[in-house]
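Missing here is one protein chain; the remaining ones are kept as they sit in the complex.
Right after this comes chain A.
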Amino acid sequence: MDHEIFSKAAYTGTKQFTQQDVQTANATGFGAAADDYAERGIDLNEQLIMNKPATFFFRMNSDAMVGAGINAGDILIVDRSIKAMNNKIIVAAVDGDLMVRRYLQSFNKATLSPENKKYKEVEINEFTAFQSWGVVTCVIHILDANLMAFNKNATQQKRK
C-alpha cells in the first residue's frame, strides 16, 4: 500500500475546505430539516480545475480558433498535466512563440491547425522547435465585461 502513492499522484484537486465551511440553514423548528440536507455550494474551481498546481490561465487575443468556440478575449484554462494527443486543443510553443491550436497527429506527420481560414496550418517537422505547453480544458466566455467589476477594472486599465 505504502508505495502505491508514489506510482500515481493522489488527487487532492481544489478541495481545500472543511465541514465547518458548509453553510447551515440555521433554522429552528419546522425549517430545521433543511440542516439535514446542508451541503457545499457549487464551486467552479472544483468543477473546472482538475489539477491545481498544473493549471494556468491565458487570455485569447486572436480569432485563430473561432471555429472551436474560442473568441478573442476569452479566458482559457490550461492544464499542463495532460499530454498533448491527437485532436486536443493545446498551447504550443513553436519557434519561441506561444499559440493555441488544434494538435493533429497522424502516423507520419503532426500539425498545429487553426480553426479559422485566415490562418495557416503549422507543420511540425525536424526544423520546428515545438513543445506542448499544456492542454486547453475549458473556455470562459464573458458575455458582458461591464457587468463584472473586476473585468471592468481590467479593461479600463488596459485602455490606459
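Assume contacts are C-beta pairs under 8 Å (C-beta built on N, C-alpha and C of every residue); 3 or more make two chains touch, one makes a residue touch a chain; residues count from 1.
Note that in this section contacts and distances are computed from a predicted model.
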- Going by UniProt, what is the name of the one chain that was not included in the view, given "Gluconate 2-dehydrogenase subunit 3", "NADH-quinone oxidoreductase subunit F", "Y-family DNA polymerase" or "Oligopeptide transport system ATP-binding protein"? "Y-family DNA polymerase"
- Query: Among the options A:N61, A:N86, A:N125 or A:N146, which residue touches the chain absent from this view?
  - Reply: A:N61
- Message: With the missing chain put back, one of A:N71, A:Q131 or A:N146 would touch it. Which one?
- Response: A:Q131
- Item | Interface with the unshown chain - residue positions in chain A | 2-3, 5-7, 9-12, 51-54, 56-62, 64, 75-76, 80-81, 91, 93, 96-100, 129, 131, 133, 150-151, 153-154, 157-158
